[in-house]
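Next up is a structure, given as structure tokens.
The other protein chains are all here in position, but one chain of the complex has been omitted.
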Amino acid sequence: MIAKTVKKVRIGAEVDFLLEAQIGEIVQKALEEDIGSGDVTTASVIPSNAKARGRFLAKGKGIIAGWDVVKRVFAKIDPDVGIDIFVNDGREARSGEFLGNVIGMARALHTGERVALNFLQRMSGIATMTKKFVDAVGDTRARILDTRKTMPGLRVLDKRAVVIGGGHNHRNGLFDMVLIKKNHVAMIGSIREAVRLVRRQHAHRFSVEIEVKTIEEFREALSVDADRILLDNMKLDEMREAAATNGGRIPLEASGNVTLENVAEIASTGVDFISVGQLTHSVPALDISFVIDSHEE
Amino acid sequence: MIAKTVKKVRIGAEVDFLLEAQIGEIVQKALEEDIGSGDVTTASVIPSNAKARGRFLAKGKGIIAGWDVVKRVFAKIDPDVGIDIFVNDGREARSGEFLGNVIGMARALHTGERVALNFLQRMSGIATMTKKFVDAVGDTRARILDTRKTMPGLRVLDKRAVVIGGGHNHRNGLFDMVLIKKNHVAMIGSIREAVRLVRRQHAHRFSVEIEVKTIEEFREALSVDADRILLDNMKLDEMREAAATNGGRIPLEASGNVTLENVAEIASTGVDFISVGQLTHSVPALDISFVIDSHEE
Amino acid sequence: MIAKTVKKVRIGAEVDFLLEAQIGEIVQKALEEDIGSGDVTTASVIPSNAKARGRFLAKGKGIIAGWDVVKRVFAKIDPDVGIDIFVNDGREARSGEFLGNVIGMARALHTGERVALNFLQRMSGIATMTKKFVDAVGDTRARILDTRKTMPGLRVLDKRAVVIGGGHNHRNGLFDMVLIKKNHVAMIGSIREAVRLVRRQHAHRFSVEIEVKTIEEFREALSVDADRILLDNMKLDEMREAAATNGGRIPLEASGNVTLENVAEIASTGVDFISVGQLTHSVPALDISFVIDSHEE
Amino acid sequence: MIAKTVKKVRIGAEVDFLLEAQIGEIVQKALEEDIGSGDVTTASVIPSNAKARGRFLAKGKGIIAGWDVVKRVFAKIDPDVGIDIFVNDGREARSGEFLGNVIGMARALHTGERVALNFLQRMSGIATMTKKFVDAVGDTRARILDTRKTMPGLRVLDKRAVVIGGGHNHRNGLFDMVLIKKNHVAMIGSIREAVRLVRRQHAHRFSVEIEVKTIEEFREALSVDADRILLDNMKLDEMREAAATNGGRIPLEASGNVTLENVAEIASTGVDFISVGQLTHSVPALDISFVIDSHEE
Amino acid sequence: MIAKTVKKVRIGAEVDFLLEAQIGEIVQKALEEDIGSGDVTTASVIPSNAKARGRFLAKGKGIIAGWDVVKRVFAKIDPDVGIDIFVNDGREARSGEFLGNVIGMARALHTGERVALNFLQRMSGIATMTKKFVDAVGDTRARILDTRKTMPGLRVLDKRAVVIGGGHNHRNGLFDMVLIKKNHVAMIGSIREAVRLVRRQHAHRFSVEIEVKTIEEFREALSVDADRILLDNMKLDEMREAAATNGGRIPLEASGNVTLENVAEIASTGVDFISVGQLTHSVPALDISFVIDSHEE
Partner (left out) sequence: MIAKTVKKVRIGAEVDFLLEAQIGEIVQKALEEDIGSGDVTTASVIPSNAKARGRFLAKGKGIIAGWDVVKRVFAKIDPDVGIDIFVNDGREARSGEFLGNVIGMARALHTGERVALNFLQRMSGIATMTKKFVDAVGDTRARILDTRKTMPGLRVLDKRAVVIGGGHNHRNGLFDMVLIKKNHVAMIGSIREAVRLVRRQHAHRFSVEIEVKTIEEFREALSVDADRILLDNMKLDEMREAAATNGGRIPLEASGNVTLENVAEIASTGVDFISVGQLTHSVPALDISFVIDSHEE
């Protein structure tokens, strides 16, 4: 009777088609590297006409993220697989809670299990960690941002998981925003000159953020035509001074060794954004397993 | 004078050409998702003829892994970039130690920095964690194995990092070894029947491993024609009993919630392999930064 | 009225999705090399709204193989083509027998005819030859195996045709089984050392087969930890001696200049497998033609 | 000392770059299907620094074809492999003759052996068979042509082998010449109408050949604006009558069940071309082996 | 109520499947270069559930061409978009006339607008210009041909637009017809020798056209075995003399600086074809805009 409530997989109607294509390609590659010339165990042991039910089971507490990708994994293997979700993206699962069911040919479930889990555990791990940071900053004005420290090839998924966990996205890459770092300034002499070069080349086509490490650099950055200032690895009182000096004129972002322990204090300095590399470069997977039963409709 | 010792990037002569192609594709995708229509900051701010030196600096202690991929990142951006490595793959870096230099056009160094770090930090993180497990089992017979719980699309790199850290690789995927799990047995009735089906289909073309969760299942597995037995989530004394019963007849592998705290005890039971999902699904990146200076030859 | 019994093409539900994709790509390439910028004859001569029936006609006797590929050829050109099969994969056709009908737009039938025949004739040729070998070994224990001497790019189809003809598949490629040949042993000194190196590297992840050419080599192979022994180009009495010495301990495979004339004798020596390169490297196509008629529904 | 005469592989300077790319892709696919995730035997057994010499040895008599493809196979695996050819494309090899040497890393030679042989044996098989037909027609005016009955995906190689064997190529595919067959005429009513439709659509952009099966059809074909007439499955005296009636006005091609036994007689009827499907759809591979020795420079 | 008459997009049933795939790829590339990592304006501003109607409005007079491509643009973005066409391909639109409606999700309409217009305006521009030339030659025997001076990557669309405008296609590329130009003849010495070389290599597989610039060259071309003669940049009286000398024996084509002003006179000389580079290399886009309204079903 479970099958009655299970609808056939329908993929990502809410995302744009190029992003869908990109995710489809990521899933395809993941399946190719795992399945290769064929799942020899399943093909030998599981009857080709057996149906089964697989249940995703949380073995830890956390925010679930990644159902769209899980659907796509099974839909690639067999378009007739149905998925029934109990704990949607962005919802918190308790340890021991069943998250969703997959109903379909037993072979498809066995073959797709590991890849589906790899995506779901990774994305849920990110969402869970993000949520902790978001909760930690509470009702301050600070928003939690991701960084470009994402897993190579998986940036769109890492960034989606951050949003599901309640965070916001920093730039997508080097192409859609200007971020002038200390290394750039060192090459060109001054913040002012760096900004001038950007504006001469692109006028105001791109937003410009400036990374500063000291109050002196901050004051220089305040005096030029920038859209955001990044306070990198500053001490708390420096950040407070910067926020006071700024007086709300320009958005401020804090970064550098942000942890769950210090993020609330950082938020209390009055910065608008806090970017956290740990969300994506060092996040533990959420512990989830997949229990497969025989299934009779 | 540094440049004198720096040779032009030479890519992966020791790996096979299809693997090289696969890694090349992974790097290409990572650069595409980051650079997109162009690195607008660098193109505006950094003079096109400026040269620079970038130094990888360890900010934590760990085993370095991933130089081949780092080389490939910069070689894609500019084939004339040179790399000089001080701490080779598999060597341990101290916090504060410079790991290697990159010499080339300043634009190439700025554009490639983040992607190179993402790979190097990930792979070094895995190697570092693997080394800890390898050290923990000491001179027991147990080898540390990875699992299929790798980052989607990055399996070949994750598995390479495990080897660099002193571990060994489990199967590459579903295609090159048979692993009969509890879920499979449940479908078909008995371990014996499952093995019979595999052998009927493929004779001895594939090695066959059997997952067991109890001593009873273990005894059944011992009685059939298998090449390895996986003791999944067994208690220490069960593993000891299994090893004693086995008496060296067939290799044994332990898995399930293996941690740095319990791995030595697991190794002491006499198993031949211990597989550790944490090596690749929940590993923190090694903290490494990239310091770019102007550079005159 | 024929059309009433014809169902629309449904592709390969029973094969796994990556294999399906691979076959789809093979078919696409075959159509691209034949059609290029367009079938100028058909586009000029055949009205765009004409329907037709094409009938596959056996002009020789043999085992039919390849319907899945034929379906895919026409489905690529026009998804509305319907196919009705009279002699299924694995069934024997008499000369002059109609094998199946294709109903659809006349242009699609004309454009796809040659490519469909090229696949069907090749695969049926392989199945027919395989069946002859299988029949020749009769009820001995010997199974007929294919080799890696397949047509470049078509291995998955060649191997499928062998199975349809009653044979079994040897390894898929260099990646899923170890086969230590004379050339390898020459490099490393002894069979024992070669096996030791494999086991050190991969433990028992891969099955290991050893090629021997003499009784002396066979005895060495028997004494090491191997999963199969390949008796290459041995004389019949040597094979008999090997089988007797073996006494069923380890599966034996015979290879080298196996023909329809000598295969029965080889089987009589007691070997478990006989691998036959001729099945795929030198097999004549089964003679099949395609007769297109006008068709009114 | 052998190495002294061996030059590094240089690929196909004489072929056009798109064809080169197409052959490169064919070779890549062939290597991918064979090597997959890696040649586990070679990687375990052959030292990574060992050099070797491989010698191609003819085990039957025939025309050699395919060196360009062989070079490409080894160059993909290792660009430093050198090849020294003794029996060039188009030259006849005696049984027992060494055809060429490959010098390079032992691993590259072992890994590429089978794929290189598969190409060389196939192409040499085609060239050998073509040469037999060419010799059989002697100094008549008849040229031996191939057909579109080539191995799917390998048409460019099959057609190249035919040329190497002394034959000529028929059309490349459906896109570069019009061939009006009986099936087309049946759809449209008359040869004259079919030709009119082609000329109306394309004027004289394409050459037009007409297939006829009877003298009556031949006479109709003679009376229209065609560039060649295909006498399909005609008897010898019908062909003779057609040739006499034609009197050299328009080139004639014979096809249908052409064999080595009857091709000379067909040629004697005075036709200009004889097309032979057997050259590519049912040709045995030339027997060639590859002997690998250790090699010290 | 408009929606009632709008059918869901159905793509190019009348074109062959490889051409369809090629057009699909062209559209995909065009969308990728425009949308990249996402349409940030639309995603921020347009509600995800808003529906809209977009109306194509002619702002100049001309022949419409390109609906198949427009359909494909929107179908890629959202398969549920419906299109209702008022002025079909090949029909003339008045300035101010609505050409067709697109109904669907507002986001899809905003995201696809520019790319759809780029195709529709280009193709309609070509069709409009072609029609002017076709009208100018009136009821002479001359057909208007395109050239290979098409937009790189868009040849199939450019050539389709010419046909929609009433013109005919010259060869598709270098592969499907022989055109011997002055540059070729200069290399080889004479027209006769050039034709001899072609016929020796390919017999009559390809049609052969010869470019001549003078009456003397024309006479030489008339004396050889050619299928068409191209009168390049000849004066009107030379063309007249050529046509008279030819007397209908072989089709003649005029080319070189053909304009709307002189094309009628050129046609009056009696040539069979006039090829016009301007149709595709210098054609203004037809002015068309896209008006988006909110839409309630």
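Read from first to last, the chains carry the letters A, B, C, D and E; within each, the first residue is number 1.
Rule of thumb we're sticking to: a residue touches a chain if its C-beta (ideal position, glycine included) is under 8 Å from a C-beta of that chain, and two chains touch if they have at least 3 such contacts.
Keep in mind that this is a model prediction, so the values were computed, not measured.
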Neighbouring shown chains of the undisplayed chain, as defined at the top: A, B, C, D, E
Which residue of E:Ile46, E:Ala65, E:Ala108 or E:Leu231 touches the chain not shown here: E:Ile46
Selected residue (touches chain absent from view) among A:Arg205, A:Arg219 or A:Lys235: A:Arg205
Which residue of E:Arg219, E:Lys235 or E:His281 touches the chain not shown here: E:His281
Selected from A:Ala21, A:Leu57 or A:Met177 as touching the chain missing from the view: A:Met177
Hidden partner chain, residues of chain B it touches: 31-32, 35-39, 43, 48, 76-78, 107, 111
Residue numbers in chain D that touch the chain omitted from display: 14, 16-19, 172-173, 175-176
For chain C, residues in touch with the removed chain: 36-37
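FYI, only the chains that are shown with their structure count from here on.
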Fitting chain A to chain B on CA atoms, where both chains share a sequence, rotation angle to nearest 5 degrees: 180
Proportion of interface numbers common to chain D and chain E (over half same, under half different): same
Gap in Å, rounded to a whole number, between the CA centres of chain D and chain A: 54
Set of chain D residues in contact with two or more other chains: 35-39, 43, 111, 172, 175-177, 206
